[in-house]
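Just dropping this structure here.
Shown here: the complex without one of its protein chains, the others still in place.
Which chain is which? They are A and B, in the order written, and residues in each are numbered from 1.
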Amino acid sequence: MNVTSRQGRTQALFRVYGILGYLFLYLPVFLLMFFSFNKSSAGSLPFTGFTLKWYQDLFADRLVIDAFWNSLRVAVLTSLVSTVIGTIAAFPMARLSFRFKEALRILFILPIMVPGLLIGISLLIFFASWLDIRLSLATVVIGHVVFTTPFVLLVVTARLLDFNYLLEWAAADLGATPFNTFRYVTFPLISPGVLAGALFAFTLSLDEFIITFFTIGPQSTLPMYIFSQVKFGITPKINALATLLFMGSILILCTFFYTLSRRGQART
Amino acid sequence: MAVVERIAGEEEPTGRIAVKSTQRPSPLLWGLLPIGLLLMGFFLIPLSVMVLYSFWRVEGFDIVRDWTLDNYAKFFTLPAYRVVLLRTFLISLAVTIIALVVAYPFAYFLVRHTSPRWQRLFLVLVILPFWTSYLLRVYAWMSILGDRGLINQALLFLHVIKEPIRVFLYNQYAVVIVFLYLYLPFAILTIYASLEKFDFTQMNAAADLGATPWQAFRQVLLPQTKAGVITAFIFIFIPMLGEYITPKLVGGSGGLMIANQVVNLFRGFQFPQGAAITFVVVLGIIVFLIAAQKYLRIEELYRR
Partner (left out) sequence: MSNQGISRRGFMRLTAGAGLGLLGASVLSGCKPGGTAGKAQGSFNWMTWGDHYVPGQLEKIAADFKIQANPTLFSDNSEALLKLQQVGGKQIDMCSADALWVPVYHEQKLIEPLDLDDFPVSKELYSLAREFKFWTTSEGYLAYPFGWSPIQVAYNPKYVTPAPDSWQVLWDPKFKQRIAMELQPFDVMAFMGCATGAKEPYNMTDEELAKAKQALKDLMPNILKFVEQNVEVVQLLANETIWLGTQNLGVEDRVRDAGGPEIKAFIPKEGTVGFIDGEMIAIDAANRDVARAFLNEAEKAEWIAENFIQFGRPLFNERAYKLLEEKGHKERADRYLYNQPEIALKMNLKGPAPRLEEYINAFNEATAG
C-alpha cells in the first residue's frame, strides 16, 4: 500500500516535471507564432493589433519561399548522409579495439571543436581555389555533413555500448543471416540512437548559416535570408513562415504516429 | 549496500571482439572508411590552409607567406584574449552542468512515464521547437525575459512589483537560461538514447535489497548511462566554446565570448591571428579530453 502510493507520487512528480519541461521548450515558440499575427513589424511585444499581413507578405515573396525549400532540401540530404556515415562508423568504434583508436576518437569530434567560420572559409578556399569546382547546394551539403556526422557518431556509439550482444548471437545461432540479424535484432535495438542522431543532424543543418554562406552557389537559404536583413531588420514574415513550418511538422508527425499506432493495434 | 554494488558491478557478457585475436580484420572496420574519407577530404585537408595561415602574416587584404609565431604570441601577450577565454570556459561549464542536471530527469520521464506507443512522438516533440529559426526563438526569449517582457508583466499584474525590474535579461542568468534552452534538447536526446536501453528491473532489485532511490540511482542507473551523460557533456560544452551569435544576442556587453573575438578578427581579415586563437582553443580542448579520459574514465565511452 505504502509502496504504491509512493510510486504514484513519484509518477505524478515526474509528470509535472515533464509538463514543465515541455512548457520551457515551447513557450518561446508559441510566442513567436503569436508575433506572426501582431501588427508590429519588429516581431516583439507589445501587441498592437491582429493582422494577416505577414502571411500575405510571405506568399508574395518567392525568394523567401525558395530559400526555405533550399534549407529543407539541404537539411534532409544532410541528415540522411550523415546518419548513414555516422552509424556505420559507430560499430567499429563501439565494438572493436584497434591501433590509433584514441587518435581517431579525437579526430572524429574535431569538427565540433572548430568554429563554423573556419570550416566554411577553408571549404570555400578548397572548393573554389584548389579544386576549382562550382559551388552549389551539393557543396553546402558536404559542409553540413562534415559538422553533423560527429554528432550522429557519438549518439549511436553511446547507444551501442552496453548493448546486449547475446541477442545477436542468439539470432545467429537460430540461423539468421547477418543481414536479417541486423534488420530484425540490431537495428531495432539501436534505432533510438539513430533517430536521435538524425534529428540532431537535421536540426543543426536547418539553422546553419556561416558554413552555408561560404559554400553555397547562386542560391540562398532561410538563415542566410534572415541574417542578410542586418541593415533594416527582419519582419514577422519569417515568424509567419516559422509558424506554418511548425504547424506542418506537427500535423505530419501526428498523422505518422497515429497511423503507426493504429497499425500496431491492428497487429495485436 | 555491498549487495547493490555487486549487482551494479556485474558485467553483462559483451561481445566486444579484439581484432588481434582473429586473423582477419573484422568487416566492421570498413565502417570507418566513409567517415575517414569525409573528414580527411573535406575537413583536415581544407583546414590545413588555416593552420598554414596561423603561421603566416597578413598585409592589407593579402596573406604573405612569411613564417612567424607572432599570431600565437599575441594570444599570450594580449590579456584581453585570456580574460575572455576564461569567461567562455566558465559560462560553458556552468551551462553544461545545469543542462545535464535538468535533462537527466526529463529523459527519465520520457523513458519511464510516457506510454511506449507515443514515446517516439514525445521524443521528436523535444526537438521540434528547434525547427523554427534560431534567431526568432532567441528574440522570443527576449520578449519573455525583457524589461516589458512576459515575466515582468505577470509580476506587475500580480502586484509583486511596482516597476518593471531588470533581473532577467542581459546578465549571466539570462545567458545561462537561453543557452540552457538552446542546448537542452541535445542533452535530453543523448541521455534518452542511453537510458532507453537500461533494464529497469535492476532498479527494483536494488530497491528490494534495501537501497534508497538515490543509492539505486547513484550506484546502478548512473554508472550504466555514463556513456550518454559524457556524450551529452561533449555535445554541449565543446560547441559552446565556438558560439558567437547567442552571446551577442543575450549576453549583454560584458558577455562576449572567445568566438566573438575570432569572428571580429576574421571580419577584419586578420585570418592568421584568428586562426591561431582558434587552434590554441582546439589544442586546449584536446588536452582536456585526453586528461579527462584518464581521470574521468571517458573510455567508458568507447570501451575497448
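Assume a residue touches a chain if its C-beta (ideal position, glycine included) is under 8 Å from a C-beta of that chain, and two chains touch if they have at least 3 such contacts.
If you're wondering where the values come from, they're calculated on a predicted model, not measured in any experiment.
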item	value
Residue among A:Leu27, A:Ile106 or A:Ile125 that touches the chain left out of view	A:Ile125
Chain A residues touching the omitted chain (full complex)	39-48, 57, 60-64, 67, 121, 124-125, 128-132, 134-135, 213-214, 216-220, 224-225, 227-234
Those residues of chain B which, in the complete complex, touch the missing chain	58, 60-65, 74, 78-81, 83-84, 87, 135, 139, 142, 146-149, 166, 169-170, 245, 248-254, 256, 260-261, 264-270, 273
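We adopt the following convention: only the chains that are shown with their structure count from here on.
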item	value
Between chain B and chain A, distance of the C-alpha-averaged centres to the nearest whole Å	15
Residue numbers on chain B that touch chain A, as the complex places them	12-20, 25-26, 28-32, 34-35, 38-39, 42-50, 102, 105-106, 108-110, 112-114, 117-118, 120-121, 123-137, 139-144, 146, 148-150, 181, 184-186, 189-190, 192-194, 196-197, 213, 224, 227-228, 230-231, 234-235, 238-239, 241-242, 244, 259, 262-263, 266, 271, 274-275, 278, 281-282, 285-286, 289-290, 300-304
Residues of chain A that touch chain B when the two form their complex	10-11, 14-15, 17-18, 21-22, 24-29, 31-32, 35, 43-46, 84-86, 88-98, 101, 104-119, 121-123, 125-126, 142-143, 145-146, 149, 151, 153-155, 157-159, 161-166, 168-169, 189, 192-193, 195-196, 199-200, 202-203, 206-207, 222-223, 226-227, 234, 238-239, 242-243, 245-246, 249-250, 253-254, 257, 261, 264
